[in-house]
Structures are given as C-alpha cells and as structure tokens.
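All protein chains of the complex are present and in place, except for one that has been dropped.
Moving on to chain A:
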C-alpha cells in the first residue's frame, strides 16, 4: 500500500484511496450471461482455477453486484434489459466486455439484431481479448480490473453520469424509446 504523507493532509483523496483498495479486494460480479463467452466462467469458478481466492464471487442480484460482465454478442432486445440492469446497480460499478463482439460486432457486424459497439450504450472499463477467452485470460482481466480499481482508474460509472445525454441519445437511436414490452405479463 502506498500512502504518502501529503495524502494524509488531503482527506478526500486519502479516504478515497482506502475505499478503492477495499473495492478492489471484493468484487461481486453479476451473472447476466448474454453470449457464448459465459461458458468459460464455470471452469474459472470451480476447483481448478478457483476465482474466489482473488476475492471475486458471483452475485445474483444487480443491486448487490459490482461488476457487470457482457460475455459476447448483445442482441438489441437484450441490450435494453442490460441497460436496465446496469442502471439498477449501485455505484461504483464496472463493466467488462468479453471478446470481439462487444468491441466491433465480431462475426455479427452485419446482423440486423446485434449491436456493433457496446461502449456507445454503456461505458466499458475493460475489454477482454479472446473468442472465447480462456479461464487464465479471465483471471488476468480480473486482476487488471482489481489494480485499476485500486488506483482509481476504472471510472466508467462516473463517465456514464457525466455524459448521460450522449449515452441516452445513442440508446434511443438504436433501440427506440426505451421500454420493455412483454405480452406474457400484461
């Protein structure tokens, strides 16, 4: 831990640093498996790789989760639910995009149902290379994310608040007015 003397005088920075260290050490990720990258998560969680030793665990509800994993391609219909889920999460919240589909659409670049680029709609803190990523890559990414949070570099949630109009306009451009219509629960 690097605590410098000038930090002790600057209370906000100091306590923010302490908070960031705690935030980085206990990550609860939301299991909203949107695409094929999610199949690599079970081996990462189970005995061989055992992701819990890094202080990460699965969490079922958005309100208690810290990390949202977008594991692969996102259809337009799913993106609407993902935005709701993301907005339900408490700050600070972080987004990790898996594979090429979240970056530029991947093999779905000309699909009418799949979005091309995730970071137009929600801010992405970290991209994870590989299609699909190996468990080692996932562990590496989470270690990187942990370091980023500890240093205070994972600021996607702040960006989302500051540039909300821009994100909102992009969402409306691709999705139309955002609302969920579900005839089975009418």
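Just so it is clear, a residue touches a chain if its C-beta (ideal position, glycine included) is under 8 Å from a C-beta of that chain, and two chains touch if they have at least 3 such contacts; residues count from 1.
Simple rule for what comes next: contacts and distances are computed from a predicted model.
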Listed names "Glutamate transport system substrate-binding protein", "NADH dehydrogenase", "Chemotaxis protein CheC" or "Inner membrane ABC transporter permease protein YcjP", with the criterion being the UniProt name of the chain not displayed: "NADH dehydrogenase"
Options A:25, A:77 or A:143, residue touching the unrepresented chain: A:77
Contact partner of the left-out chain, one of A:13, A:85 or A:116: A:116
Candidate in contact with the missing chain, chosen from A:88, A:104 or A:147: A:104
Absent-chain interface as seen on chain A, which is shown: 76-77, 80, 103-105, 109-113, 115-117, 120, 170, 173-177, 181, 183
